[in-house]
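One structure is given below, represented as structure tokens, and several questions about it will come after.
The complex is shown incomplete by one protein chain, all other protein chains being positioned as in the whole.
Chain IDs A and B follow the sequence of writing; residue 1 opens each chain.
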Amino acid sequence: MSVDEIRTSKADELRIVNKPLARHDAAEKIAGTTRYAGDLAFEGMLHARLVRAQVPSARLTRRDVTTARGLPGVVAVLLGEDVPNNEISVDVPGQTIAVGALKARMQVLATERVRFHGEPIALVVAEHEDALAAACEAVEIEYEDLPVVSDPEQALAEGAFAVHEGGNLLAEWNIDLGDVDGSFARADVIVEGEYRTQFVDHAYLEPEAGVSWIDDDGVLNLRVATQVVEHYRDIAKILGVPDSKVRVIAPYVGGGFGGKEDMTVEPYLAIATSHTRRPVRMQWTRNESLLARAKRHRNHMRYRTAAASDGTILAQDIEIVSDAGAYAYLSALVLLYSSVHACGPYRVQNARIRAKTAYTNNPPTSAFRGFGGMQVVLGYESQMDELAKKLGIDPGEIRKRNALRRGDRLPVGQEIITEVQLAQTIDAVRERAGEKPEPSGPRLAVGRAIASNMQSYGRLVWLNDSAAAWIGFQMDGSLTIRCAVPDIGGGQASSLAQISSEVLGVDMDRITVHFGDSALNPLAGTTTATRQLLMSGNATYEAAVMLRDQVLAAVAEETGQPVEALSLTPDGITGPDRTVSVTLALQICRRRNVPVEALGTFFGPKGKEVTRELQGERLFPDFTFGTHLADVEVDLDTGQVKVLRYIASHDVGRAINPLSVEGQITGAAVQGLGQALLEEIVMQDGVNLTGGFFQYLIPTAMDVPDIEAIVLESGEGLGPFGARGIGEPPIGPPLAVISSAIADAVGARPTTLPITPERVLECVERGSR
Amino acid sequence: MFVKPFRYERAASLADAAAALREAGGAAKVIAGGQSLVPMMNLGLLDLEAVIDVSHVAEARGVSEEDGYLRIGALTRHLDVQADPLVGAHQPLLAAAASNVGSSRIRARGTLGGSLAHSDPAAELPLAMTALGADYELTDGTTSRTVAADAFHLSYFTTALGEAELIASIRVPKLGPGWGWGFREVSRRPGDFAIVAAAVLVRVAGGGIVESRVALAGVSERSLRLGAVESAVTGARAEDLPGRVGPIEGLDPVTDTSATAGHRHHLARVLTLRALADAFVRAGEAA
Partner (left out) sequence: MKPATTTDMTVTMTVNGKSVTRVAGGHVTLLRWLRDEAGVFDPKYGCGEGVCGACTVLVDGEPASACIVLAAQCEGSDVLTAAGLAGPDGELNALQRAFHERHGAQCGFCTPGMLMCATAMLADGRTRTRDEIREELHGNLCRCTGYQPIVDAIQDAQGVDR
């Protein structure tokens, strides 16, 4: 089968890709033998723990570690002054080329000032955990309280206390298209809504952890739970050593979701090992993780939507203010995603979008599955449903009328270059759902709703994204793949095996993938932005194709057959009159000085860097579209909500591994349900009140029903075999579909997340008036 | 956040444990299932010299009958209380309360005595005992005394236990003829700490309530008997109940990350009514 034929082939013609194979990493995880970052131990290993700020905003007037240093078992207590370069500067992690403009700085260990509850001040390194505890308690810190800025609107007001020099406005993005005021004047109907989302924590089951050591070549090794191995450069900068002297190894990660995209334990392990010259382990407690790890942005969104009487959207006027927390991290980029996605998967020809993100003394906010593109789903889908209600139009019909089509442009200017199957996803979920059920008892009400969305996959094109992968045949015909992609549970590594298997005809159990090592594997960039299938998948595909072509060309020359007549299959190189075994073919290559390995590099689509006035031919490679449907039952007296049924449909282009695709849809939808109904990091004047999993409530098996996933395959994605990214898209619709379903049940719409029983009762009361 | 080291001692009997407590002079605590104590340890909230483990003590386990009562050993696990045939037959309210405690793992280790001694104001078992009018036999190794549940649970995590005392057993009245029970709890997720819970017993005769016991957890520093509600529902038929029970007085619930005080007030009435309704139906079935 030729390469082009593979790319466009139908499912039943593919051998490995598109088949629901159990992933090769899964067996080890199920056997309990996988060693995560916290599972590796060394003889003579030390333990490290941070001493963190107990207040949200203060000058540090005293930091005394003398007593702590003298305690038995304590090897070192480090302050900011002990760090060679006490600064972390964030461009955009994982990039091969520096971007400029967006540079955010924070200290590894605070020396003069702290800006959020939990900010690191000192690092204790001890022989064992109990000594660690005593030493942390013995570090003496004195604070001079400063004003606390507790929300972004307060931060942007006149005379607000400056969290950082230069003021609290971190970034703003503006999109202007057409004639917004004129459209509102002409409109048959106008809908206004104000929506708020909350601080959400990634709550991966594996709290941040890692081990560091110096190897025999003097290289600092960090084996840490991370989504980005390229942080070795940031570590090298902190230590003041060459990049080549630091290596980051990413083992299988116990959940990332964007929370392990920034550095967590890395700087502290690095300075601890660098200082003591001994292996060090660091394990954050769940309390630390909830306290100090960067959160999902809290968005305050105001929508004004103008429409014609047939439901056609005439204009959107949108304001977004997001809470950037105490340090910038990726807030500017997240806000950009919010801005570009703010109008949703619909044709909008007049738009005014004003988005701002401001510093506060809340925890820093950064990347989390959906990356700003998911909070706005609550905005645009709530508006859509309100429009439908006001105009008496069916919610599915109004969405189909406005749905984007290939060739349309988003308000920011980007053209949709692939097919949009939004209408098909709407039909799919409705057909599956059948009739709305009746309430199961008295004082209960049932509601149903749909919500559609779009979410980009692949990184912003002006970030010059790239990924590389190396594939090599062993002389016995088995295959080795090397690619530094971190595997965070989404099948990142095993997809590469599947793709290679399809192209090169090698059975899955004869393929080994070496992943997640910045020193030994070609770099593939971050496991974020739903980009790995597009990037490392394509890089692997390119390498596999090159390798295949090399081998076939060598065999063709040796045997005198035309190369077009040869195919590489599990049986070997098959030609018109004979088959050459793979091992023989490899020996032929050897003899003919033809390499039996190849390095593939895939460059992401390119575009121009954007300015504050967002306009772009192309910002993202492409988007994934989908629709969810939910039935909920509301207890009108207690406000409790039960999700009776949940159906989710997305066009994934091509499902490389259908089991993985369904897994992503189910997992993301459940995370979204958690944000809709249960989860909140509760802040009070900068103090984080959420101390543990008994307070931060993520969905349990009893809180969610089966998620019925309906996967459509248009073949139109930009990933290998026409795939689209699916890791992030399903997390957005739950926010809107649940609030709309509750509105359907009780007659009034919740607009603030999480939709607690109290907020539900407020809607019940409003709805009954 | 930091675990402070302490010693471990295993007691062979309750008397042993009491003696060890006395010797430690307040610097030791008893551990049975540990399902309340060890989480506190992990949060750095314990400052002890020793724990005294009673989980291997052979005595003080199991359920037996006494004239009109059930006698339950303090070291009986929640799982065993939940599944015990005597409890199921004679005091199903208690079985319902036990089945609501945490997860199956917590019920497999946690003990009745442990939960009662911990005395969390939102906990199910102190609530059930208050509603049932149970009493506890306390021992200090040499002498015993009996304390009513109502007088035992004083405030947040504070009980009438002396420094060297342990709960040995609990005496629970059997559900008499004509009585029905109701137990209703609201939490943010199943198995979480209750936001509010209601435990109700009613005796119905001639179509109306002649006697009742109504108690709530999660609305104050300890479980509360609602005497005013009990008076208000005397004589009520099932359909009269909503009219007889208005907003409940005398509560002082907190506002925390789970719910506001106002919501707890609201739930207090809702759950009381639902538990009363359930109890009424069960009383009818029992008749």
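Heads up, the rule we're going with is that contacts are C-beta pairs under 8 Å (C-beta built on N, C-alpha and C of every residue); 3 or more make two chains touch, one makes a residue touch a chain.
Remember, predicted model here, so these are calculated numbers, not experimental data.
Residue-wise, the contact with the chain that is not shown comes from A:Val670, picked out of A:Leu222, A:Val670, A:Ile710 or A:Leu735.
When the missing chain is restored to the complex, the residue among A:Pro207, A:Pro395, A:Gly626 or A:Pro750 that touches it is A:Pro207. Although one chain is hidden here, its contacts on chain B can still be listed: residues 3-10, 31, 34-35, 38-39, 41-43, 49-51, 53, 55, 102-106, 108-109, 189-191. Residues touching the missing chain, restricted to chain A, are 20, 22-23, 25-36, 38-39, 41, 128-130, 202-207, 252-257, 283, 285-286, 488-491, 659-660, 662-663, 666-671, 692-694, 698, 700-702, 704, 706-707 (touch as defined at the top).
The definition used in the following text is that only the chains that are shown with their structure count from here on.
Put simply, chain B touches chain A in their complex at residues 1-5, 43-44, 186, 188-193, 257-260, 262-263, 266-267, 270-271, 274. Against chain B, the residues of chain A that register as touching in their complex are 130, 132-134, 136-137, 285, 287, 637-640, 678, 680, 682, 689-692, 694-695, 697, 699-700, 702-703, 756-758, 761.
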